[in-house]
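For this depiction, one protein chain was excluded, whereas all remaining protein chains were kept in their positions.
Up next, chain A:
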Amino acid sequence: MARTPADLVRAEPDPPFEITFDGRTVTALPGQSVAAALWAAGILAWRTTRHGGRPRGAFCGIGQCYDCLATVNGEPNRRACLVPARPGDAITTQEGHGHAGLAV
């Protein structure tokens, strides 16, 4: 029985690379979205809400809910479930409205 999703599909990924989340190093695989790379590292929340300051992360997984907004390399309001992770990306927790309007 498969222990991991990668085992299940017998994945032999291209070499992994590093991104950071709030300064912490996270390993990502080529082809993973930012959200997938964070999930793989056990990170489920990367923004806080405007009113309650509550943590949120990916919910719909397909670009519809906008709960996964993150600041990627200084750019706020990126949907982490859609943005492909790239080597060296710096992901930071997006607080509130991300200091920008709806920049999608």
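Points to keep in mind about this one:
Following the convention adopted for this analysis, a residue touches a chain if its C-beta (ideal position, glycine included) is under 8 Å from a C-beta of that chain, and two chains touch if they have at least 3 such contacts; residues count from 1.
Throughout what follows, contacts and distances are computed from a predicted model.
Chosen from "Sulfite reductase", "FAD-dependent oxidoreductase", "Aspartate carbamoyltransferase" or "Oxidase", the protein name that UniProt gives for the omitted chain reads "Oxidase".
The chain not displayed touches chain A at residues 1-14, 29-33, 35-37, 39-40, 44-45, 49-52, 54-67, 69, 72-73, 75, 78-79, 81-84, 86, 89, 102-104.
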